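As you look at this complex, bear in mind that one protein chain is not there, while each of the others sits in place.
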Amino acid sequence: MQRIGVFICWCGSNISATVDVVKVAEVIKNEPGVVYSANYQYMCSENGQQLIKQAIKEHNLTGVVIGSCSPRMHEATFRKAAEEAGLNPYMVEVANIREHCSWIHKDMDEATEKALILVRTAIAKVKLNAPLTAGESPVIKRALVIGGGIAGIQAALDIADAGFEVDIVEKNATIGGRMAQLDKTFPTLDCSACILTPKMVDCAQHEKIDILSYSEVEEVKGFVGNFSVKIRRKARYVDETKCTGCKVCMDKCPSKKGLNTFNMGLNTRPAIHIPFAQAIPNVAVIDPEQCIKLKTGKCGICQKFCGVGAIDYEQKDSFIERQYGAIVVATGFKPIELDAFNEYGYNDNKDVITSLELERLMNAAGPTNGVLLRPSDGEHPKVITFIQCVGSRDTSGCGKPYCSKICCMYTAKHAMLIREKYPDTEVHVFYIDVRTPGKNYDEFFRRAVEQYGVDYIKGMVGKVYNENGKLMVQGSNLIDNEQVTIESDLVVLAAAIEPEPSVRKVATLLTASIDTNNFLTESHAKLRPVESPTAGVYLAGVCQGPKDIPETVSQASACAAKVIGLLVKDKLKTNPCVATPDESMCNGCSQCANVCAYGAITYVDKEFRLGGGKTEIRRVASVNPAVCQGCGACTVTCPSGAMDLKGFSSKQIMSEVEAICKK
Amino acid sequence: MTKEERIENLKTLSGTDVRKCMKCGKCSGRCPAFKDMDIKPHQFVSMLEKGKIEELLECKAIWNCLSCMACVERCPRGVAPAAVVEAVRSTVVRAQGKNGLKAEDIPPIVDELIPQQLLVSAYRKYNK
Amino acid sequence: MQEVTTEKKEFTPNIVAFCCNWCSYAGADLAGSSRLTYPANVKIIRVPCSCRVNPSFVLKAFQQGADGVILCGCHPGDCHYVTGNYYTRRRMSLLFSFLNYMGIEKERTRVEWVSAAEGQRFSAVMNDFVKTVTELGENKRLTDLRVKEGE
Amino acid sequence: MKDVELKMLERAKALLESGEVARVIGWKKGDFCYDPSPASFETVEELNGFVYDWFCGANLSKYLIEMSKKEGKTAVFLKPCDTYSFNQLVKEHRIKRENVHVIAVECLAKLDIEKIKAKGVSMVTGVEVIGKEVKVTTAYGEETLKKPEVILTKCETCQKTHQVKDEEIILHDRPERDVDRFAEVAKLEAMTADERFAFWREQLSKCIRCNACRNVCPACSCVKCVFDNPASGIAAKANDDKFEEQLFHIIRAFHVAGRCTDCGECSRVCPQNIPLHLLNRKFIKDIDGLYGEYQAGETADGKTPLTSYAEADAEPNDVMKGEAK
Partner (left out) sequence: MFKIAKERLNELYAKINGQMGLFIPVKKAGEVNYEVWREGKEVSLETLKTVKSPKNMFFPQTENMMKFKTEGKNLEIIDVRGEKRPFVLFGVKACDYKAIEVLDKVFLADPVDTYYQSRRNATTIVTLACSKPEESCFCSVFGIDATAPQGDVTTWLDGENLYWQANTEKGETLTALVKDLFAEGGEAEVEAQQTATKTIIDSLPFANLDLSKFKPENLNELFNAAEWQEMSEACLGCGTCTFVCPTCQCFDIRDFKTNEGVIRYRCWDSCMYSDFTLMAHGNSRTTQMQRFRQRFMHKLVYYPSQNDGLYSCVGCGRCVNKCPQRLNIVKVIKTLGGKDND
């Protein structure tokens, strides 16, 4: 006979304000099988857990139901408490009477009634629960970092410093990412390259770090502790081991008209090139779309001039397969395309540029060697107008609904730097709100206004148009309730940022969930912000949500800490809620294996007794519990119902259905 | 009708959710008739939200609005200031109990140079 | 034969929602923490993935007196288990089309993709579903008469 | 027909005599001219009762699940429609292909004695088919019936051809047939939901849950049926006119969806003549329409429509609105 204990949590007033918790606990006492029922202010607290543990011991409970917040929140907490009291942790069920009840219903009677149903449903389930024991699987002590920007670099360095092997897979020819493109960084205005490049060098020199540049993740198999990853090493047509980075080839290459993507296309570069001076690895790469030899078969000049014979036109994409225990995703971001915002004239006017283009224009290593010259005619712009929130906070469908978070600060930085370097320049900033949460951020912004005299205009630009060679920026000045038109020489758009598009493929390969804006979803917004819901996958940087450099670096280090925490373990407990076939009913029809995304199901021939001394050999399914992730796809495919899912068995769900339908 | 009902009525008539406005002023930034409007497009939205409808119902801007819909087109939040203007205008026109313009009053041959949009606006403005 | 009831007074439908743990259940949690209301007669059963939902669960719910059954999962392509919801999509397309073929009102069954970030959508979907089923009235075609009458 | 039967008998004898096969699965003569039973013949003597006539409608493929486990090879006579079931069972690893010798036999449709009796013809003692006519001899005299009116329902829309054959016995060409097998389904689809419900309610209320449809179905080859499995939560036995038949038939149709070869055995064996094939055909029609034409049992490998997917698959809600395809 089941002995079930029910614990109803008040969650302070979060639950008790709309659910009569005392009544629920009272009424539930009469449910068949329930031998103990209690209510308490905070079940998740030390005292609350103590209450549960005590009751388990005193009343010999065989099952526990907790009416509280979402099981996604505290199921693990309560399971642990049960385990400490000697009850199998999987004999605990949580009825979600907060998120699914008290928080959404206003009428007390109604909410109480529903809470009762939800608790009864959990009781119905727990009655059919079986004790489950987690299995074990070994941990491969090597990490993969996808993306070689500041997030990836930081994570890799931290993990490597703890003594674990790390591979960085970077799709571009060099690591460094977006940060390498920046000029100065807010709020300290230190030079981006000065703080980033030493870290890049550290990576290159770290004995535990292997940089796989110009490479992409092609296939991911396995699971936490045991990932097997196939990596495509794209053909760069230059032997990485031979190239010394002397750049002779770049001088000799006759095809010099390729857009310099590192400089946001503001100038050109040769077909064979090293993206920028401090690139890591400092190895050339040939753009096959641009190279005359690769396109027509004629040329071969770089090969002639290469002193070390590093050029190899025959190079093909190659693949390597490596095993990892953990994966960090740090795929970064890109500014959005501005085609949908023709009111700002970005496509029509050379002198309407994005902030990232401005970074390059102001960078000493940029196309203008750090002198601010406008792209159209190379003149010094005298009036510069910044427009913020271009495509951010836009629910009209053209842009992104979220705040890109970094624009307010970098615009203040740009405005300040321009006013400092070129004091005769007039700088206007159209803004909706200036958002500066962060240490020394608001002070920084105020300096731009107060010390540098940047003209901040509260209002949005309605139109940018060309009139007599001037850019006319027409917008609102809401404070003065007027419409202003500013005759400008240069217009800078703070374009919204979005996750690097390749993240979708990466997410699919990793089976990591992704939100509607293509940001990777974290396991918990507050409590597990760097973990993906897919075990063993961690998130660093903008791939998870907009953030600036300090935040990115913190998150990367946090990731590293999580990865290290995983890799120091020799074995991992596996999820015991896995599929399991009843061999006596299995037909061996292979339908379940057909729908298993993890290849967890194989078939074996097994002997069965038929009675009367006869036996027969039958093919039956067998599930590898370390590989099975417990989705249940196989259970529905199985016509005989032989395949079931532990923890979510058909009978359990059926009895939940029965209980929940009961009015 | 109480004031609250009239406010509600205007909101319903406009069909736009004024609470979605994030007060960026892009509508007024783009408005080609800005100078002639005593109440600016963004104010239409904000004043309706705040319930200041008397001023709206007495303003001249409803007759100066070109109904060009630039404000609607530009709004990053999917709010339609012109629809608020329209709602106020029709409320005023209905209160006056007359139709300003009848189809038969339009000259039989319309100057080809008159932009189509103007005609549409004129209908929208005067013919209720 | 049982006719659809025309009496709609005070009828509150009994709705069962199967939500996948990773997206939709989390979406429902988000709806909760955002205080986005939906009727109390929507009751959620947590499953690891929408692909765990066996047609027999759906039928069982109807048999036991549910007036509407809705399945919620991650958006196609976003399944935590890679492909689970793709199977759900085929299975439920076919099952619901089949129920319709058997004369079960098609408005009683629904599949919606709700991500963990779509608390708003979860609440909107539930409100809409409740509205639809309320207009439809009581489920008489699939309920086992014994359940309601206790006969 | 007699010539085919003789040829079959000849082959069966040869195969048994030579020891190539240990048994032959075919049909055995019954008490009347219209009730042959499936049977296994292990010796030449046993072949005395062998018959292949206009009433050998039963699908023999399912018997091979057990027979192919036995020692020695099993020869089996398969009609075109049976070969699809055979393939499907091989695909599902239920039949050991290497233990079976498939003899493809011609089929020019099979007759339905119930349909003949329903024409008011009783005490049937013999039939002869000449072209599109069926001459029925009875204790009371002779009757001539139109063949298309008295063939098994499953034969009415059959366009199947042999998918498997180790050898074949085909002496006559089958006349071309151009029938839309989904016409009946489409007719039901065109009805209102109320009408459809009334139709199925009336049909299914006859169900006596004898499980003949399930037990004869080659796709229902489970070692233990989910309805006999207490762990499934839907285990049930006979139940009348409440909900169980619907539950049973819906689940059964769903379980065989994508695997049902449309062999029509379910409708043939139903003692209450419920048109059960129209349930399975709905799934087939939907699958064809939504995911591309698919014929279960055409091959003995590959995934079924329900164990595969495409990213661009229709959304369930669009399917319900009738907007997908």
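Note that the chains take the letters A, B, C and D in the order they are written out, and that residue 1 is the start of every chain.
Definition applied: a residue touches a chain if its C-beta (ideal position, glycine included) is under 8 Å from a C-beta of that chain, and two chains touch if they have at least 3 such contacts.
Every value quoted in this text rests on a predicted model; they were computed, and no experiment measured them.
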Chain not shown: contacting residue from D:M8, D:V21 or D:V124: D:V124
Touch residues of chain A, complete complex, unshown partner: 30-32, 610-612, 658, 662-663
Residues belonging to chain D that touch the chain removed from view: 30-32, 35-40, 58, 63, 114, 117, 122-124, 139, 202-203, 205-206, 208-212, 214-216, 224, 228, 236-240, 242, 265, 268-269, 271-274
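What we mean here is this: only the chains that are shown with their structure count from here on.
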Centroid spacing, where centroids are CA-atom means, of chain A and chain B in whole angstrom: 44
Separation of mean Cα positions, chain C and chain A [Å, integer]: 30
Residue numbers of chain D (touch at least two other chains): 226, 232-234, 306-307
Touching two or more other chains - residues of chain B: none
Complex contacts: residues of chain B adjacent to chain A: 20, 22-31, 34-35, 40, 42-43, 70, 74-78
Partner chain A, residues of chain D touching it in the complex: 69, 91-94, 220-226, 229, 231-234, 255-256, 303-304, 306-308
Chain D residues touching chain C - in the complex, by the definition given at the top: 185, 188-189, 193-202, 226, 232-234, 242-244, 246-247, 250-251, 253-254, 257, 279, 282-283, 286-287, 290-291, 305-307, 309-311, 313-317, 319-320, 324
